[in-house]
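Have a look at the structure that comes next, please.
With one protein chain withheld, the remaining protein chains of the complex are depicted in position.
For subunit A:
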Amino acid sequence: FCKNIVLAGVGSVTLVDDRVVTDESLPANFLILPHENHYNGKTLAEVCCDSLKEFNPMVHVAVERGDISTFGVEFFEKFDAVIISCCSLGKKKLINQKCRKLSKRVAFYTVECRGSCGEMFVDLQDYKYSKKKLEETIECQIEYPSFEEAILVPWRALPRRMSKLYFAMRVIEQFEDVEGRNPGETSIADRLGVLKLRKELCETNSLDESQIPDALLERLLTDTREFPPVCAIIGGILGQEVIKAISGKGDPLKNFFFFDAMDGKGLIEDISGPSTRS
């Protein structure tokens, strides 16, 4: 994703990722070249920053250190778009709230790539944009719910053919939250715990358990690492969405996107409460 927006020529990109570069970081991240063994202790953000600068010298790429959940609201005011990945449920909600608190509209995106699946969430708050209809340009406006609002929409209110991946991701998200895990720190050993949680959530939401297949959950538990082709696909789409949001032109995605390499389907789902439907 970063490659795409840097190539497009955005004004600046600030990276936040204090995780240290390890061998495990290499397989899906082409911004980190294996032969440069002098990483010792450099963070992901720092290494990627250097690589990204090369793609387009006109883009200012910088690194911000620290835990993003501790950053104050003023930090987010510097940006037009905030994209978070590998963040816990708590962090997602928190950062989304901070973006919404500002008088300036800051676009908010979450993106998760787990194995063969990918999920994207978009929150453009109150969004006005223009688009071309036939020969003329018309102005449109749509309202987005926050992440918290979206996931609070009762499951039984959602259409039947809703992507199963949505529910599965929410279950795993909850599980990680409840168990105090870092995102992606699950494994097949957690299977029973996850299935139990699924049962609870389904009961609370009056949703049939078959809507969240065992096989799907197992896949999400075992392949937690990012998978290059899926990242390329999601990265391309996300890049385009951010460019659309910044330029204010063209219909944006609302508000979730799911991709599953197993069936090769890419689905856009609109999960918003009744008050925020466009």
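FYI, a residue touches a chain if its C-beta (ideal position, glycine included) is under 8 Å from a C-beta of that chain, and two chains touch if they have at least 3 such contacts; residues count from 1.
Convention: contacts and distances are computed from a predicted model.
One subunit of the complex is not drawn; among "1-deoxy-D-xylulose-5-phosphate synthase", "E1 ubiquitin-activating enzyme", "Folliculin" or "2-oxoisovalerate dehydrogenase subunit alpha", its UniProt record names it "E1 ubiquitin-activating enzyme". Listed residues A:20, A:102, A:232 or A:246: the one in touch with the omitted chain is A:232.
Residue-wise, the contact with the chain that is not shown comes from A:253, picked out of A:83, A:106 or A:253.
Contact between subunit A and the unshown chain involves residues 3-4, 7-9, 27-28, 30, 33-35, 54-57, 228-237, 239-241, 243-244, 250-253, 257, 261, 264-268.
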